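Of the protein chains in this complex, all but one are displayed in their positions.
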C-alpha cells in the first residue's frame, strides 16, 4: 500500500473513538517468533469492541430481528463466539469442552459444511440463551482462546493464528452489522429510539474536482504478508481505461437536487430491476428519510435528525446510485478504478464515511480459488447478483479497512452506510 | 345458570393455583350501593395475575412475536393497560394526564375507531418501551384507575364500572394469550425452554357414555345481571334436535388411534380447505407434537414432555377435529347443544382443560347489535370464517369462564388449548 | 314445493331463451317403466346447451383461465364429459373403450378419490386437446351414453339413471360457470369484448315492502322424489324467529346510495376480514364496475354498459352484502328464512336474476352424510368458510333452479351473479 493511501487510512475516523493505543491489527501470522501477547491483546480489543457496541442496548433491543437481512445483536455476539469455538477451539484446543452443543445449531450462520442451522429468518425468535447467558458464553470462549494462545506449541500456533486472524476480521464485520442492524430495528419503532444520543456523522473532507485515472496496465488485489480475505486474490493485471474519478463523495445537497428533478419518478433514469424495486418499495428518498412538512428528517444512530446537506448521502441502494449517475450524465467507477485512484491518493474520504458502490458486479478475480473446508464458504459462494462496494464506513471498526477490501451487497439493499462517488469514462 | 353447571364451574381447576379468597368476579355493575373496595380488589387481582404470568419470563422472552397470530408478552401487558387508559381514564378521569401519547399508536390492537395503530405483524419489532418501562406504565395507570374508583361520584361510577368490567374480562383474555403465545414462541426454539418446569396439565374427570340432548325448544345466551360479552345476546329460542353428546373429552390415546388409522393421510376424511392446510403445513399430528423414535413428545409449558395418553388431546385445529369426528362416524356438537348439555350438568370437564370446537360457525345471535363506539369492534366484526369454541382451558384465568361464553378462532388455528368432544345427531 | 313457488320458478326467465318444449328435467329416477326416450332427450338438451353457450367463443377464448377460481370454457366442456365417462361409462357400459386415458388426469376437477389431477391453477396451460378435439371427445361420449341408455337392461338402468341425473345437474352447474368465467376473462381485456352483444339483464318484477316470516317450527330441505343434491338433506325441523324479508332485491340505485354515503370507506360497517379484503383488492364498487367521469360503467356479457339503476346489484361479495345490510340497519336473511319465504310466495325474483347471499355459513344439515365414493366429495367437503346463497341467477340454465337448492361461495368471491335482499330480525 502506497504511503498516500496509508495516510488516508490513518486519517479515517475511528467510529466510536475509544482512546489508547490500538492492539489491532496484530502482527502478520508469518512473523517469527510469535508475539503471543500481541495476539492476545488484539483478540481482547476486538472482543471488547463487540461488547462495547452492544452495551447501550437493552435485552429487548438485542433480541429483535427487524428483517431477514438483519440479525439480533445477541445473535451477532453469539455467532462470532461460535465461530471461534467451531473453527478454532473444537479442533485445535485439546480437551476443550463445548460450552453447549445445542448452540451449534443456533449460531451457525451459513456454513453448510458445518452442518444444519437455524433458519436465518427466524433468528429473532430465539429468546434463550438470553443476553446475559450470551455474555457467559463469550467469557467462556474468551478464556479458552486466550489459554490456547498462551499455551499452544509454536507448531500448533502456526495452524491456529490464521484461523484466529480470520475470526477477528470476521467479528469486526459483525461489529459493523450490529450498528446497521439496530439502526434498522430502531427505525421500525415510531418512538425512533437513539442508539447513542451523542453520535454524529463525521464531516467530509474539503475536496473538489476529479483525479485522472492512470490509463494502462496496472495490478490490483492483495499483496504482501498482511491479512486479506480470499476474494482479494490473486493479485492480477488489469487494464485501466482513460477517465477520471471525483475526489469527493456525493452529498445530501446534491441528492436533493436529483430528487427535486424528479429522480425517483423518471423511469428512464433507472435500471429495469431498479425501477421495479423502487415502485414496489415506494422509494422516494434514501433509506430512513422521512418528510416532515418541507423538511427531510432521517433516522440515525442518534435518533431522528434533520438531513444535513453537507454530509455524504447514505443508505442508498445500487439502483439509486446508478440512477443518480445516469441523471448526472456520469458513471460509477469500476472497482479497479477505485482501487488505483485510492492507492494513488486521489480520493478524499475513501474510508470511514460511507461504502461506495462501484459498477463492478461481484465476481471472482482471475484464477481465484476459495479456501478449503467450511471457511471456503466465506466469500466465494456469493459471487452472483451482487455489486462491489469499496472503502469503508462510519460503522467500520478501526483497523479493519484496507485498500483492496471488497465489500458486496445486493443492488436493492440499503440498510448499510452506502453512498457513492462519480467517475467519468473517457470515450473509448 | 343451573346449580349443576355452577358446580362444574366451581370444580374447574384454577390453572395457576394462587391461594386466597378470590376478589373476582366483582359485584354486578348494577348493584347499589357500589362496593368500591370490592371493585378495587377485583381490579388489583386481575392486574396482579397478568404480572404473575409474565414474571417467569426474561425481557427477551417478553419481546418476541413468533407469528402474526401471537403477540409479545410485553405487548399484552401494555395493550391491556392502554385499554384502561383509552376507554376509561382518557374520558372519565378529569385531569388525567396520558402517560405517553406516543404509546397510543403502539398499543391499540384492532380498534379502527380508536385511530391508526402499529401493524399487528410488527409488534415484535418494538423494543422500546422495554419490559421495565412497561411495568412503569402499568403502575401509573393502576394508580389512576384506583384513584378514579375511590374518588368518582356515584353518578360517574355508573358510567365507569361497565367499562372497567369489560376491561377486566378483556385483560383476562390476554392472560390466556400470554401463556399460549409464549408456548408458541418457546416451541420455535430448539432448546425447548420451560415456562414453568413444575407445570402439569390437569387430569380429566372419570366420565363415560353420552348425555341425551333435551330435544325441543329451549333458550340460550346470556341471562341475568352478571357480566357478559355482547355476542352472547340476545338470549333467544333455539330448537334442539334429538341426539347425545359425549360426557368425556377426546383423549390423546384416542387421537393416536386416529393417527394410526391414517387419519392425517386420508383426504376423504377432511374438509377441502382442511386438507389443503394440512398439506401446506405438513400436519401429521397435533400442534407441538414431535416424533422421537417410536414415541411422541409434545412441547408444553413445562418444556418437552412425552404425550400422556390419558390427557385430552389439545392444540388441534377445527379441521382436525372435524376429520376426527368423520373418522369416528360421529359429529361435533353445535354450540347450542353444548350449552344446554353443560347447563344440565351432562358434561365432564366442560371447563378448565381445553376449549372445545363446535360445528357452529361464529355468527350473530338473532337480533344482535354490537355496542356503540370503538368497543363495538370487540366481537361483532369477526363474524365470518371462524368457528365457535365453548368451555374454557387450562390457561383461562379463574373466574373468567361462564356457561354462555362464546370463544372463536379460525379453523386452521391451533396454538390455543383447543380440543373436542363428540356428539351424535339422531337421524332427522 | 308449493304452487306459489312453482309459479315463481316457472316465471323465472330462461336465461338464453332457446325455444321449444323443454326435455329437462327428466322423469324421476324411480318412475317405472323407465322412459328411455325422455332421458335421452334430457341428456341431449343439457349437452346441447353447453355447446350453445360455448358457440360464440373462439378457440382462444375457450383456452383462457383468467384466475384460479375460473376455468377455461374448453375445460368445462371436457370436464363435464369426463364426468360421464368416469362415473357412468367406465363402470356401467360393458366394453366401453376410454377415449384417451391421458385425459383422465387433465379433466378430473377435485375428486381425490378418482386419482391425481391437473393442478387447478394450471388448467389454462393445456392447449391440447384443442377446442375441436374437445368437441370430438364430447361426441364420442355422447354416443356411448345414448347407446347405454338405449341398450341397458332395466336392472342396469336402475343403477345408471341416478348417476346420469347427477351428471346432468353437474353439467348445468358448469354451464353457469361458462358464462361467469368468460365474463371474468373478458373483463381483463382492455378491449372489453362482448360475449353476446344482444344480451340484456332481465328486469326485476315490481315489488314493495316485506313479507312477514312464519314464526315457529317448520321444515326445510329436500322432499319428494325429484332430484336433489346430497347437501339438501335430511329434511329437518327448523325454528323460524319473528321477522320479515324484503320482497324486492337490492338495486343498483340503492347500492349507489351506499357508495355515496362512504360505504366503501367506513371500516365500522365491515367485517374485519371483509375490510382487509376490500383494502387489499382496492374495492370501491361492485365487481366489474368502472368509473367513467361522473358515470359508472360495468362489464357485462354484452360488453361495457352503463350501470342501470333499476337492475339488481350484482357481482358483490358476501362482505359487501353484509356491510350494506349493516349500513341499512338491516339484516341478511338466514337460508331457512329465505326458503320458507320463497316457499310461501313472499319473494319477488327469488329465481333467475341474482343469487342471494344469506347470513348462513354453509354447513351440514343435521344428520347429513355424504354419498359414498368419489361423488361423496361433491358438496360435503366444502363445508367451511363459505356462505350459502339461495335462488338462482340469470346465468342458471332453465330447469336447474329448485327451492331447497343450496349454492355456496367464499365470502370474498364476486365473479358470480351474486346480489342480495334484506330482512329484519325482530328483537328476540
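Going by the order they are written in, the chains are A, B and C; count residues from 1 in each one.
Operating definition for what follows: a contact is a pair of C-beta atoms (placed from the backbone, for glycine too) under 8 Å apart; a residue touches a chain by one contact, two chains touch by 3 or more.
These figures come from a predicted structure and were not determined experimentally.
Using the touch definition up top, pick the residue from C:185, C:347 or C:401 that touches the left-out chain.
C:185
Which residue from A:229, A:255 or A:270 sits in contact with the chain not drawn here?
Within the whole complex, the residue contacting the unshown chain is A:270.
Which candidate, C:114, C:131 or C:285, sits in contact with the chain we can't see?
Here the residue in touch with the unshown chain is C:131.
Consider the whole complex, including the chain that is not shown, and state which of A:106, A:210, A:238 or A:299 touches that chain.
Among A:106, A:210, A:238 or A:299, only A:238 touches the chain that is not shown.
So that we can see where the missing chain sits, which residues of chain A does it touch?
Missing-chain contacts on chain A: residues 110, 112-113, 217, 234-239, 241, 243, 267-268, 270-275, 318-319, 322, 359, 361, 363-367, 376-377, 381-385, 387, 411, 425-428.
Under the stated touch rule, tell me which residues of chain C contact the chain that is not displayed.
58-64, 66, 74, 102, 105-106, 118, 122, 124-131, 185-186, 188-191, 193
Operating definition for what follows: only the chains that are shown with their structure count from here on.
Centroid of chain A to centroid of chain C, CA atoms only: how many Å?
The answer is 61 Å.
As a quick test, compute the distance in whole Å between the mean CA positions of chain B and chain C.
Between these chains, centre-to-centre, one finds 39 Å.
Two-or-more-chain contact residues of chain C, please, as numbers and ranges.
There are none in chain C.
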